[in-house]
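Part of the complex only, each chain left as placed.
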Amino acid sequence: MSVIDHENYFTSLPREYYLDEGRYTDELAKVWGQQWIYAGHVSQIPKSGDYFTFEVGTENILLVRDGDDVTAVHNVCRHRGLQLCNQPTGRVGRRIVCPYHSWTYGLDGKLLKATRQADGEFFDYKDFGLFPIHVSIWQGFIFISMAEVAPAPVASMIDEKATADMAILDPTRLKVAHEITYYADANWKLLLENGVECYHCPSVHPEFCVSLDSQEMSDYYEDDYVGDLVQGLVIPVKRELESLSMDGKYVSKKLLGEFGRGTPVPDGFGAGFMTQPGYAWGGFHPDYGMIASTLPISPTRSKMVCWWFVHEDAEEGVDYNVDELIKIWDVTNHQDLHIQERQQVGLTSQRYVPGPNSPSQEPGIRAALRKYLDMMGEPS
Amino acid sequence: MSVIDHENYFTSLPREYYLDEGRYTDELAKVWGQQWIYAGHVSQIPKSGDYFTFEVGTENILLVRDGDDVTAVHNVCRHRGLQLCNQPTGRVGRRIVCPYHSWTYGLDGKLLKATRQADGEFFDYKDFGLFPIHVSIWQGFIFISMAEVAPAPVASMIDEKATADMAILDPTRLKVAHEITYYADANWKLLLENGVECYHCPSVHPEFCVSLDSQEMSDYYEDDYVGDLVQGLVIPVKRELESLSMDGKYVSKKLLGEFGRGTPVPDGFGAGFMTQPGYAWGGFHPDYGMIASTLPISPTRSKMVCWWFVHEDAEEGVDYNVDELIKIWDVTNHQDLHIQERQQVGLTSQRYVPGPNSPSQEPGIRAALRKYLDMMGEPS
């Protein structure tokens, strides 16, 4: 019997699971070091030699555009370990050059030159390329995995309908209109658990509930939610409304993909995906999309990187205003992170014991935590 | 033989006692989790549904007025652990409602409603009330204990004379005129040791020594100090002076209790109490009183919450000025906390070994540390 199963009900995890340093280190290896993690979108590195960096726990990952490919490597020089690129985003040009002693790598991560040490003189260059990381691109969205053997490609994990629905939006012709990194003094699993139930939506998110179809959202976790590492997701908007926004109206005039070319929007249209247990989700509507990637910093601290996407030709001030575009999610994210911090404080109490979760309102938690326990090698 | 006993003298505790993380966790359970801790005064929550919160180490405690009673509970929702009330003080009204999923508790801590889960459907409400904490009220002063079985009531621990002297002041008719929380980068036991000796008074507290009868204070620790969990205490003022203040004169014109009604003040009058090893003390004079409750934050950080009390009808600006009222203790507290921080830095040295304490000047330390060792289950 797993730690979440009790005689008549299931619960969230015991106290130490959200506090323990040793467990956290294990999780970095067994969960975050294995699964696909959403890292960014191809439009962020349009030209060969463009890069961005991405942090997951102790690991800093360098993603570089290499012609049509995207290379992901550990951002650590093979000589004495310098972090190679230390900006969130930038250009390396045609080579990656370490600033300490000028060792030089190709855009594919191969060592091209170790200063004043010829190839084969003391060691073979081929043994000292940057450590590679798996990349899987689905519809322009970049996922990475630090596993030795990569999980199945993201495209093979997401069902056909979700893929077809996303394709309607021309997802490679998006641009990032805005990006925010939120921080919370809370264990990363509290962000996950919060994300996979809508039991809290009426109490916590009055604004979100204006356009969210919360019944359909709850049904998703009961019916469609398979608890896989990656899967399709729809953030359901009430039928009579246009988009997920403060008033349910479009927040970008330039509709995405086919809808911008005149195809009528079907009732209840939405597209997106989610990953878990390391939790990310993307929700796309006819006019815009938002992707959030939650990431661990320490046992009691996490962050959430959020990107807002609009049509690549949409003009700020004309087609959309950033304030309006981000408002519904920004309000909702702040509410959630505030609640998670308050939950972390609560479960720090020695007297905290997890209580019964609702089978009808919180089934997503059970599925997510089973997956988690399974990856951790514990009874699930 | 205990760690404080040496062949010809006694000392304070070895270095690790003030630094070790594991010991600190033990102390939270064996000392702070057992004894009565001074938490506040009934005047702070005059109406049913008023609350204040109080932190002791990892525990956040919610104190709520429930009619004539005071309820103390762990401030942690029994569902998924949210901290229920997150303000220092406020009102819950007639119910305690968790902001996450709206589970609802009575002012007595009983679970009244788990959202969308009927009583008995998956679990019995009666098993999921908030975890209770013992309360003992002595003359309007609220003490709490997190022990499974409460220690004897505070009233039974304080001797008759101390109780009678306090009663003269009508202690339920006080109000908090000012509150300050001080922080110090020092182990909580350094605050205790400092508090139970006046060997340091001449060097550290020139202002305090103007009105303090330091000989009588030292005698208290030699003669009257029994080293009990709770006991009566008088902060002795020099016979020729009125009160403990910068110049020995009253700092509030509206005298307390009987003295306000014309009863002449007896020579050397004073009232108060102290708790230990978790250290709090209250010192009352005819015109005002101050209570300080020291609390652990980490092995190397503590805080001290101080409340200044005056007659409930005293008017600020007319009967007293806050600056004048708090000055003598505020000056003295800063001096002590500064010294304790400097002591913590000193004993962080690997070469620190505790030196001989003075049998005539520091007997209070021996009694307090024996009580401490006893509670920790070590030879005392």
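By letter and in written order, the chains are A and B; residue numbering begins at 1 in each of them.
Operating definition for what follows: a contact is a pair of C-beta atoms (placed from the backbone, for glycine too) under 8 Å apart; a residue touches a chain by one contact, two chains touch by 3 or more.
Worth saying up front: this structure is predicted, and the values here are computed from it rather than measured.
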item: Whole-complex copies, counting every chain including the 2 in place; value: 3
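Just so we're on the same page, only the chains that are shown with their structure count from here on.
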item: Mean-CA-position distance for subunit B and subunit A (Å); value: 47
item: Subunit A-facing residues of subunit B, complex; value: 28-29, 33, 58-60, 74-84, 86, 99-102, 114-117, 122-123, 128, 131
item: Contacting residues of subunit A [partner subunit B, same complex]; value: 8-9, 12, 193, 199-200, 202-204, 339, 342-343, 345-361
